[in-house]
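Omission of a single protein chain aside, the complex is shown with its protein chains in their original locations.
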């Protein structure tokens, strides 16, 4: 067994999730390459020390540069605000270190392009953290679609809906300014990534983007609350994507439904251990959506539990990401979603913004 | 108790539903005005006689004109193909007879306008058959929204999805030609009507309309299979409407979800006896969508059953329509949805078609 | 087409349901034999006249005897309190008239036995009103079981739960006295009937019967609030039945689940248009309970609607009963459930009471 020194930049919500994942992943997946929690960096040395102690890292870094430079840090996880992604990633790649970056890839299309170029120039493992696509259910949905289980696909609808800003009396906070922190920058990448993963490339979009609550106690909101995107996939299929941070009652509405000529698939992350499958080859009186509970028969589930229906949760998705990142490092082969996959999402976001501005169908440009 | 002679034109699917409804409505609602199944007309005298015997009418008409002319027919129900709606309705109104017309109102915007003008010139009861908006659940949803139960509304999503043409090997049939028989003409009016009923007028739309299966055994399909409409309501709220006849697995997907600043509502006609309501004034740890089973506390339910949760079904919606039509005739006061309400739906359909052609936001014009 | 004069005794909740059903059944099912709403009787001539006018009967009877004696009344529906069932039924049978009696069959085992004997001596059509077993879903479940769709059955659980007396502050009323009006007399017959219909005869029971709220404003409760019954079917399968009128939150909890070696079935009347079926011959990764929406492929559905998933409701069950009663009269062949089937339910209730008293397994005696 080989150990690799992991450095995490950022100790908040996602930094913690990755720290936990790196603590557990070896025991869960019996990986050949095992992580060593080497170093954590944060917005200040004091925060870093606090995270070090809380999460069990060997050392705290005075700042992210020291972490990236440290020879014992052999792979870097970026779990900081989006505006900082690019600089950190580029520095790590410059040192030939594999990088796992939280979604979305930087705070603009330009950043995503630069980061992808840096990753590919470095030729090292690079991944983006679209954790929701890691559930056994969604992995299984991808597999079913790839196998043609529902025939020719004819419609896709995806959404990511939460309600953390649904109440207009919630005071202005950091999420309320900066395009990348808005709904389109922050939440929409999830269903866009799902659309790409399940359906393939998006060719053009027609979007509508809106700030519903324009003022909040303490400030004026300058990014969007929700957005809808009509889309045309490269395979000719039409679809609709919706993302919202004001979807009252929805807590984790990462959901999709896909119709095909011989079946249909439905999923909602709020019940993440079930995939609904309809098949027209069932005898007619018995046709119906099957509620398939995930189990060892589905991707990555067996590592967590031998019994079907026992369920995986949010943190387990991050553990699966950790396993995939270690695998990419060990094998040298890219593991989806790479930075290029993250870039594809950024391109759709950019096209959606342009479309909403123009009120017209807009092609998604790909480098 | 007064009896009114009912004439039904058309004895198929919807003609039967209205015949059953008129047979039952008096006993269900103890209406002041009671129907008498006077006459049925169909595409031939032989069919009419068959329907007469099956449904229990007193007489069969040789054709619809004879029915409309017959002095014992005091109110007319039109349950024929859409292309015939206008002529029949105009004839009935010309004789001062109340008319209940199945949705949609005629086969074009011009027809809907002419029919509405005729209805209003006649000054008699006129209604359109949007049966799905008659469930106790959807009536209750309208009431909740009217009372502001979920605060300021911020999003509407509606759909009507079925799968009767999802299989491309289904042969070409009458549904496959004629704009009015297509998905946008036939199914989309349901969720458009729901949108108008729940949210108020639609100001502009941006639509996409598609024939997915362009050829079928026996013919070339000339109308649409599915359509999506981004919409802006007059009250400023944004929304999305989807209608499809190729939505594999969906049998009666008349569904909507509405977000507001203080709550949310969800409904799916496939479980038509439940309305889902979320309220932010519940204490936080107890917040969740409540599955409200319809019962005597909800509109029109008590007439069918004294016990909550016992359920109403498709046919009961038609009985409610029958009660409303009789009420409109008896009281002389309009009962929603009138021909003018049906016209409003046709205007949205027209705008959607224009928008899909132009790929641009299109205003809904109202006469 | 032949018409038969129907007399209904009782104009309350169930009397109305049967009046509506008899108004509608001919149009719904195009029955060969058609009902004529001849006469209604009630607790007083005044009530009878009120019901006559409300439901559209030709005549009101001064009392039930007059109705039974009236030559124009050719078939009798009994929708009165249970204590009166026997006398009315015996009188009707004595005159050779077919009888449809609401469940349960009389107010005691003795009554049920006498009524069954009278029915069989008369040799005319006789049925008991277990309406919940008439849904297309439950009829389809019976068919699936009869075909062995889930292999060898290994477990049955059934319940009927409502909450109309869950609140102890609800005043004492007629439901609170008299064994037949209690939960075991009134509600338990439903799941017992379901158990017999789906599984076959019950051999022995061990029951527990309890009055939870012993006093209510205005009186002392003398019958039970809920009861549980462990049972052993004649086919060797074990099961459990629960009935309650204090099941807070449950409105129409007529529900069952059945396990077999090759599948399972689940149903809940609160979502009466769905049957859940699990089959082990699905490939393992795709196994799951299918939510089958009832449609024209299922028994009796097509008469109400051509589209699947459009749904039937409570009143439709009574219309199905009306069709079955007319069929039994017309054909002379018994239609399930006959009085003998109702008697089988009464025998289980009797055994449950004895078992609860003795705290021991008790055989169900059958005449």
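Structure notes:
Every chain is named by a letter (A, B and C) in the order it is written, and numbering of its residues begins at 1.
Just so we're on the same page, a contact is a pair of C-beta atoms (placed from the backbone, for glycine too) under 8 Å apart; a residue touches a chain by one contact, two chains touch by 3 or more.
These figures come from a predicted structure and were not determined experimentally.
For the chain left out of this panel, the touching residue among B:6, B:41, B:241 or B:277 is B:277. Among A:170, A:252 or A:354, only A:252 touches the chain that is left out of the view.
The hidden chain makes contact, of the residues C:11, C:26, C:56 or C:260, with C:260.
Checked against the full complex, the candidates C:210, C:286 or C:330 give a single residue touching the omitted chain, namely C:210.
Contacts to the hidden chain, counted on chain B, fall at residues 140, 274, 276-277, 279, 282, 284-293, 297-298. Even with one chain removed from view, chain A keeps its contact list with that chain: residues 1, 13, 16-17, 19-20, 23-24, 26-28, 30, 34, 53-56, 162, 164, 250-252, 269-274, 293, 295, 304-316.
Taking the complete complex into account, residues 150, 152, 154-155, 157, 163, 166-168, 206, 208, 210, 212, 225-226, 228, 230, 238, 240, 242, 244, 246-250, 259-264, 266, 278, 280, 287-289, 359-361 of chain C touch the chain not shown.
Here is the rule we go by: only the chains that are shown with their structure count from here on.
Centroid to centroid, with C-alpha atoms defining each point, chain A and chain C lie 53 Å apart.
The distance from the centre of chain A to the centre of chain B, with each centre set as the mean of the Cα atoms, comes to 41 Å. Spacing of chain B relative to chain C, judged by their CA centroids, is 34 angstrom. Shared interface positions of chain C, i.e. residues touching 2 or more other chains, are given as 274, 293.
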